[in-house]
Structures are given as C-alpha cells and as structure tokens.
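The complex is shown incomplete by one protein chain, all other protein chains being positioned as in the whole.
Then we have subunit A:
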C-alpha cells in the first residue's frame, strides 16, 4: 500500500512529465506552423544582463576591460572559404559573437560521411554546405548578415568574382576585414594566396593534417609576413613516423576534436585581430599527440614565386606596419633572426638556429616537403618551337 505522501510524489512527477510533454508538443506545433521563436533582430548591442539579451556576456568583455569596444564587431565583415569541419565551426563562433557580415564559399554538399565533425546535422545531407550553414547561422543570430557562394574558387570563371567579393564585400562596400582559409587542399590555399597578395588583403590560413592529429593557423599580411607561396607549406610534426603511417586504402582521417580546437584557435585569433586585444599569433600549431602548441613568426621570402608578394614586400619596407595592432608593438622588435633560404625567421621561446637544409624549422614545426634543386632526370628535353597554331595542334591531338 502506498502512503498518501508517496502518492503525492507520484502525482507531482507525473504532472512535471505532462508539462514537459506539453512543452515539447507546443514547440513541435509551432515549428510545423513555422512559428518557432525566432530571435528578433537587435538594433544595438546591450550590456544589460537579462536572460533575453544574447550579447550580455560578450559586452561584459568591455565592462571588464578585456576589449575596448566590443560592439565594433558589428561593423566587421569576414570571408570564410571552405565550410567544412573547421570553417563551419569558425563561422558559428563568429556568428554567436555577433560579427556584422559573413561571406561563405564552398562548392561541396553535406554528406553523412561528414557527421563525425561538428555543426552539420544528418537532416541536412544533400544540401549545399553554404546553404545549410546559412540557415543554421541565420537562426542562431539574425543580426549577422550571411552571404553564400556555392562554387569552386580555383577555376578561372569563379576566381575573378571571388576577388571582387574580397575587394568590395564589406558592409560598406569596401574590402572585407579578414579572409579565413578553411579549405582542405593546397590548390585552394594557393588560389586564396594569389587573390590576397594581389589585393593586399590580410588573411588567416588554417589546416588540419590528413592524419587528424595536428593542425595550425597562420596569419598572412601580404609583404609583412611570409605568404603561402614563400616556402613549402609549414606543418606541425605529429610525432608519427611517416613511414609507419598506413596510407593504403585511405586518403584522409578526421576528428571533430582536432577540427574544433583548430576552429577555436582560428576564431579566437580572428576576434583578437578584429577587436584589437591580446596578441595575435603569426603561426600557432597544435600537436594533439603531445598537447603541444608551437608558435613562431615567418618573414616573407624576397625571392617568393608570387610577384605580388615581392611587390608588397618592397612597399612595406618603406612603410613598416604592425600587423596585429597596438598590442603587439614590443613583439615587433624581437623579430631579428637570421634568414635562411626560405626567408623564414623565428621568434618564440625556442629560438633555434635554423639550417635551411633541415626539414624541422622550429621545435615541432617542419616544412611539408623540401624542394631540392631540379635534377636532369625529372623530364625530357624542352618542347621545340613550333610553327603550328593552337588550333592545328588541337586537331593533331584529336587525330591521334
């Protein structure tokens, strides 16, 4: 037999369960009617601490003196190229922080194979990544203006448009404040590098290794720091022997953890750069196996392959500029190190002497590969000059 107090407890529990079910039902009903509480746009960021103010904890940064003027973020425009494991999470962080405008580029679709990463949900499979991302982000924060481009930036047709958007895509029609590279391949990084060198646009490169246990971010200020073409790509040594890394039957691995950490590093440094607080890292690596975060600074290579990089270097010599704002003035003086063949110089706790031949260029950071001098056995003789026109050659090829 139950006592009356037992029964009372049971009724209480049932009542609370009923209330939960009613709430869920109401939410589903309103969702079906398309009337789920959409957050209204907010004209001005307020520091008032009430449960309906999404910006109160961010504006608190200003009250605490961490950030001088947080609301400046609403004038900022950021381009995110690649909305995969790193780009989508970075975009979400910036949206939640109230960035003024985000421009997203990606030509990929959401797949179930992406579900080991953050952000996208299975019901979005089949949608373009930019569209799916825009929907979610717009829901999270309607104050952020989201613009999307569903194309491959490396092709001739799209590249010019991509450049135009970097140059005129800000909220006021001027150049965007920052470009974030969150792509997963060398070709797209080089395309972003080419565009940013041409336009003098500051950008962050980011990457996660194909073995999923290391990653990095790198600030590139054309003419001031090494561009992506100044040296072979810099990667974080993962302490995994390349020779024992089994590559058969698989292209790349990925972890939501590593990608989330790199996205966090990228979004954090983006905020610092945009709002001028703290020190912005030039190169920040993450080695997941050892929990090691190497940092360094890389000077541009005077013999860089990209002519716009070389031009910008000459321009910058006449007018030195602090890439990271006032916060980094002291750091600027530290950057006196011997150049090596790659034009890489280093700052940081380790300050190693670097031999250009060595693959490791700072503790825990190495070049993805070295580019030895060309050898004669790589290819045959040079093509001969020809009297034939392009059309004739194309016809000849067709007749083979």
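Descriptive notes on the structure:
By definition in this document, a contact is a pair of C-beta atoms (placed from the backbone, for glycine too) under 8 Å apart; a residue touches a chain by one contact, two chains touch by 3 or more; residues count from 1.
As a convention for this text, contacts and distances are computed from a predicted model.
The listed options are "Ubiquitin-fold modifier-conjugating enzyme 1", "Ras-related protein Rab-17", "NADPH:adrenodoxin oxidoreductase, mitochondrial" or "Dihydroxyacetone phosphate acyltransferase", and the UniProt record of the chain not shown names that protein "Ubiquitin-fold modifier-conjugating enzyme 1". Within the set A:108, A:147 or A:315, the residue that contacts the chain not displayed is A:108. Only one of A:232, A:264 or A:278 touches the absent chain when the whole complex is considered: A:232. Residue-wise, the contact with the chain that is not shown comes from A:185, picked out of A:69, A:168, A:185 or A:257. Set against the missing chain, the residues A:77, A:170 or A:194 yield one that touches it, A:194. One chain is missing from the display, and on subunit A it is touched by residues 108, 152, 154-157, 159, 185-187, 190-191, 193-194, 229, 232, 242, 247, 249-252, 305, 368-374, 377-384, 386, 388-390, 393-394, 396-398, 400.
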